[in-house]
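Here the complex is missing one protein chain, while the rest keep their positions.
Up next, chain A:
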Amino acid sequence: MEQNKIICISCPIGCRMTIQSKDGKITSIIGNACPKGIKYAEEEFINPLRILTTTVKVIGGELPLVSVKTEKSIPKRLLLKAMVEIAKIEVKAPVKIGQVIKDYLLGTGVSLVATRNIKRVDSNLFS
């Protein structure tokens, strides 16, 4: 028997739930005030997912960086690994909002996309 503690983020109450499990299968969830808690606890227990937002280096842009996000959520355990991968990327200005910066991040099938426009200029706003 294993025990995990999860705080529900569905509303400001923030129910502290305890999940009991055996061999990776949930046997009981307690501490939730409403059914949303159960759904959240199950998702968080089986495969917690997060959208990763960060920045990528831009060459020849009005700003030195462009903000990016994973188009869909990726497994939580891959966040730091993804950061190492993203640190290697450089993109040439101009960059358009929604532009795919990298396909198939870490083989997840999820793309990294730009979240703002960056114009091309000879010297950036902060140089």
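Throughout what follows, a residue touches a chain if its C-beta (ideal position, glycine included) is under 8 Å from a C-beta of that chain, and two chains touch if they have at least 3 such contacts; residues count from 1.
Everything below uses one rule, namely that contacts and distances are computed from a predicted model.
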Hidden subunit of the complex - UniProt protein name among "Legume-like lectin family protein", "Rod shape-determining protein MreD", "ABC transporter permease" or "Pyridine nucleotide-disulfide oxidoreductase":
"Pyridine nucleotide-disulfide oxidoreductase"
Options A:Thr18, A:Thr55 or A:Thr108, residue touching the unrepresented chain:
A:Thr55
Contact partner of the left-out chain, one of A:Leu63, A:Ala93 or A:Leu106
A:Leu63
Positions on chain A contacted by the hidden chain, ascending:
7-9, 11-14, 33, 50-55, 57, 63-65, 67-69, 76, 79-80, 83, 97, 115-117, 125-126
